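Here the complex is missing a single protein chain, while all its other protein chains stay put.
We call the chains A and B, going by the order they appear; numbering starts again at 1 in every chain.
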Amino acid sequence: MNRFEKYLGSGVTLPLLILAAWYLGVHDGFLDPRIWASPEGVIATAREQLTDGSLYEALGASLKRDLLGVLGGTLVGLALGVGLGTVRLLDELLSPLLNGVKHIALFTWIPLMSIWLGNGELAKVTFIGFAVFLPVLLNTYQGVRSVDPRLLDVARVLKLTRTQTLRKVILPSAAPSIATGIHLALIYGWLATIGAEYLFAVAPGIGSSIMEGREQFRMDLVILGMAIIGGVGFLLNVVANRLQARVLRWQAPQ
Amino acid sequence: MSTSSLRRASRAAIVEPEPTHSAAVIALPTTAASAPGANVTPRQQATPKTRKFLRRPVLLGALTPLALLALWALSSRAGLVPQLILPAPATVYDAFIALVQSGELFANLSISVQRVALGFAAGAGLGLLLGAGMGLSPRLERFLRPTFLTVAQIPVLAWIPFLMILFGIGEALKIVIIAKAALIPVTLNTLDGFRNVPRAYLEVGRIYRFNNLQILRSIMLPGALLPVFTGLRYGLTHAWHSLVVVELLASTEGLGYQMVMARQLFQLDVMIATMIVIGVIGFTLDKILAQAETSLRRRYGAAA
Partner (left out) sequence: MVRRILGLALILAASLIGGALPSHAEDKPAVIRIGVAMAGVGGRPFSAGTYISAVHVKGLLEKEFAADGTKVEWNFFGGAGPAVNEALASGKVDFAWQGDLPALVGRSLGLKTRLLLATGTRFNTYIAVPADSPLKTLADIKGHTVSNFNGTLYQLTAANILSTVGLTYRDLKIVNLDNATALSALSAHQVDAAFTSYYSFGLREKGLIKYLYTTKGQDPKLTSQAGFLVTDDFAKTHPSVVNRVVKVLVGEARWASEPANQPALYDIWAKVGIPAAFFAEAQKGEDPKVLNSPLFDPFITAQFKRSAENSLHFKLIRSPADVDSWIDREPLNAALKSLGLENYWPQFDKDGKPVVAQ
């Protein structure tokens, strides 16, 4: 039983079984070979795309878009989040509107955006920025609003200026929340990048190449694309976790 | 165990999963609903003073949307914004009425709701089983978890082309996509819920010589209830958002399809009207579930 547990009960068993079923299915014919690619076919495609550079090109284009959108959306979200969190009037004026807007499913904006901004890079980057903007804004706002009132009282007693209060009191104690916002930004940004590549005009990118795979019935391209999208998401998540951990460590002594 | 530490434990179960793992694997950006701040608002709880200001914020809060609406109406009347770019609010309203009267809106809406209901039921059901199973049996967890996380790591968006090749564009595709979207948060939150039931409670149960079934019924289930509910709430939100995406990408009927049709024939009024309908439904769903979660937390969070 123990041995069974050790070998068959471990986490790699199921993936291996799936892989075996896939391999046998393609070669023994219970999976339609016109639709299914074989595992080694996917590896061959990956190797081919790595050597001819098309993978780097697509991934590079997607990441560039992603980065621009995330950067823009995060900056705007941060600025507005701090604004709403500190200026009461602004909060009262805008928060209900923003709370309503966040319920409109993100992707329903795409048709309107393509009419307002065209179908190209501008629209894609704006869409990514928009996707990122709301979580950053809401988390920043939350962080700023939940600063311990006693700390603010101390700042008042010490006669700190607004900017000083913001820099010395509000931002440091909101930092974990902001880091969470940026974490979500990285993840949403990447998803929005793929979605934008599906629904706006086609241009080089990983989302476009997976769609090309679907058009051509190239299951190998599709599976490769899925793996890359998942892999990039995973890496972004690791980066974000590191960032959050660092912020927490930095904030801890306070 | 004190109430406060229990609350902290249950909050950790609710808040942590989102940014740490399930946010990483969520199907779609579900806007701020899945941001951790959206759940717990300590300040609101802390300061009953906010009640006093209730009227002012409501009025002010209504001001901006109304002002925007007025600006929109006036600028289209003055011809500042071409109808081609943004039709007047009255036109959008007319389009909405026409959609209602022709029965088109209701037909598409009921299709969409059916899809979400089916997909969510399948995904959440499986998610509850998987989550509870893994939460109760470390053996099962060790066997399934890596595969599950790999599947979860690949967002719904990336699954769509793959599933399109396999299933084409019929109902099966939509149900599978929606189920996948609901499955992930439900499983992860259920798993955390079951695993985070405080050890102390289990010990109490053992002291009272509860058998396994009793432990499950009297300790595990109530203890995991809140995180499970949170999982269901995220699951439903994710399901709704995925529905829209999959209907936008490949559709035969439904609200997303209605938007695509309107886009194809450049009927912006229909498009905006549909967008508002989708938004209002998403909003209502979230509000109802948030309300239910709050009352659940009040009942179980404090009672235990």
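The rule is short, and it goes like this: a contact is a pair of C-beta atoms (placed from the backbone, for glycine too) under 8 Å apart; a residue touches a chain by one contact, two chains touch by 3 or more.
Keep in mind it's a predicted model, so treat the numbers as computed, not measured.
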Of A:G25, A:G60 or A:G118, the one touching the omitted chain in the full complex:
A:G118
Touching the hidden chain in the full complex, which residues of subunit B are there? Just list them.
82-85, 164-170, 173, 249-252, 257, 260-261, 263-267
Residues on subunit A that touch the omitted chain in the whole complex?
34-35, 72, 75-76, 78-79, 82-83, 86, 114-120, 122, 126, 163, 166-167, 171, 201-203, 208-209, 211-217
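Definition applied: only the chains that are shown with their structure count from here on.
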Interfacial residue positions of subunit A with respect to subunit B in the complex
5, 9-15, 18, 35, 89, 92-97, 100-112, 115-116, 131, 134-135, 137-139, 141-143, 145-146, 177, 180-181, 183-184, 187-188, 191-192, 194-195, 198-199, 207, 210-211, 213-214, 217, 219, 222-223, 225-227, 229-230, 233-234, 237, 241, 244
Residues of subunit B that touch subunit A when the two form their complex
19-20, 23-26, 28-29, 31-38, 41-43, 56-58, 60-65, 68, 84-85, 139, 142-147, 150, 153-155, 157-162, 164-166, 240-241, 244-245, 248-249, 256, 259-260, 262-263, 268, 271-272, 274-276, 278-280, 282-283, 286
